[in-house]
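Just dropping this structure here.
All protein chains but one are shown in place.
Moving on, here comes chain A:
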Amino acid sequence: MKVLVAVKRVVDYNVKVRAKADGSDVDLNNVKMAINPFCEIAVEEAVRLKEAGVASEVVVVSVGEKSCQEQIRTALALGADRGIQVETEGAVEPLVVAKLLKGVVEKEQPQLVILGKQSIDGDNNQTGQMLGALANMAQGTFASEVKVDGDAVSVTREVDGGLQTVKLKLPAIVTTDLRLNEPRYASLPNIMKAKKKQLDVFSPADLGVEVKSHLTQLRVEPPAERQAGIKVASVDELVDKLKNEAKVI
């Protein structure tokens, strides 16, 4: 069984993101970049499937500028077999990414596609679902457990009310939640081996996709700073403040 995993290059989760002074975008100058944490969980799940003998090949794909090859190499160091970069310029919307991934799915014919449920930059939570619709594949989102059984996969999903398990017929799409697994760290020998693994580059045209923008970003501004809290002396004062200052009662 072939598994396709999508990874995205995003600002490292440890970095405190700042808006540019002119408000045009997030400031990415000299900022540490990394694999989106949810995507890393997707890579780990695929590698575990391979180690368990369920998957025969793990292909990792990223959509972005040349720099995203760094994140593909990281995924290769973590155990993926081969990489694909779809080269695009600037920001691409979830719908475009989904269309490009559909092109890769048609080329590669994977039985299982694993994606992060969302990326920590845009927080869109759309790409996996859109790919499912475009590729006409079953989907199990927000997975906290994935079990492949013959030509089906059981996905335990984290939903508001608790856990829901769905059984999907392969080929299928899974998006990962935080608790699916804990990603490993790569060893130095594996970092070196990753440099020799195959990495193909496609253009959107190779996949028959036209990159279009449907959204315009108007402004990026930091969230308002929270005011410090105060201590109230009595219940009366609290009620008074809730009524007259906060105006919530």
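Here is the rule we use: contacts are C-beta pairs under 8 Å (C-beta built on N, C-alpha and C of every residue); 3 or more make two chains touch, one makes a residue touch a chain; residues count from 1.
In the analysis below, contacts and distances are computed from a predicted model.
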{"item": "Protein name as given in UniProt for the chain not displayed, \"Acyl-CoA dehydrogenase\", \"Glycyl-radical enzyme activating protein\", \"Heme chaperone HemW\" or \"N-acetylmuramoyl-L-alanine amidase\"", "value": "\"Acyl-CoA dehydrogenase\""}
{"item": "Hidden partner chain, touching residue among A:9, A:50, A:73 or A:157", "value": "A:73"}
{"item": "Touching residue (missing chain; options A:169, A:195 or A:243)", "value": "A:195"}
{"item": "Omitted-chain contact residue, chosen from A:24, A:187 or A:213", "value": "A:187"}
{"item": "Contact set of chain A toward the excluded chain (per top definition)", "value": "32, 34, 70, 73-74, 77, 185-189, 191-192, 195"}
